[in-house]
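Missing here: one protein chain of the complex. Every other protein chain is in place.
Presenting chain A:
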Amino acid sequence: MDDRQIQIVMDTFWPLLKAGVLYTIPLTLITFALGLIIAVITALIRLSSWRIPKLIAGFYVWIIRGTPLLVQLFIIFYGLPSAGIILSPYISAIIGLSLSVGAYGSEIVRAAILSIQKGQWEASYSLGMTRLQALRRIILPQAARVSIPPLGNSFISLVKDTSLVSVITFVEMFKKSTQYVAYYYEPLLIYCEVGVIYLLFCSVLSVLQNKVEKRLERFSAS
């Protein structure tokens, strides 16, 4: 690296990190929270005995998992205006990413609920609990414990997937880096730089994920 490149890194690192902290991270947190709500609701519907809602939930998961996120984002941002629905880049990004997290997350939550022993349901029922009470008090807290590792993975994937929303003109960290590349014409340097920042974010998250898992282990049976 020559002096000019070092100067470029010095000039762009903080603005890029700032874009990450101001846009990438909030976008990740918001879409993950919304996605998780969608995931739990979808999982519960798919485990219920309501025929029509079950079909709809299954259809939703099928569509989202069977098409690229990039295509979904294009449909929401560039396609929907033709149908009269015009959404800002920010809202489009939140909708696209949340729906994606919700679909994949619902399978994780569903598997976690199914992994809880039948005896836990029976013990709850034998004490006079309704299905909803058993879910809320007994099953979901245990399912949450089971789903933390795979949901942690989804969360880390999501941090990286937010870079996709740069294509719908949302200026988050990656979009910012492409602007710097256009300005300085140092693609190798600047793309590596932004890659390092993503790596930094994900590494911190991995450590946090480990901490959460450790904390929840205090009541694990094995």
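The working rule: a residue touches a chain if its C-beta (ideal position, glycine included) is under 8 Å from a C-beta of that chain, and two chains touch if they have at least 3 such contacts; residues count from 1.
Note that in this section contacts and distances are computed from a predicted model.
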Inset, instruction - Just go with whichever of "NADH-quinone oxidoreductase subunit H", "Heme exporter protein B", "Amino acid ABC transporter ATP-binding protein (PAAT family)" or "Thiazole synthase" UniProt uses as the name of the absent chain. - result: "Amino acid ABC transporter ATP-binding protein (PAAT family)"
Legend entry - Option touching the unshown chain, where A:30, A:87 or A:129 are the choices: A:129
Legend entry - From A:24, A:142 or A:177, residue that would touch the chain that is not displayed: A:142
Inset, instruction - Spell out the interface residues on chain A facing the chain that's missing from view. - result: 117, 119-120, 122-123, 125-130, 133, 137-138, 141-142, 145, 218-222
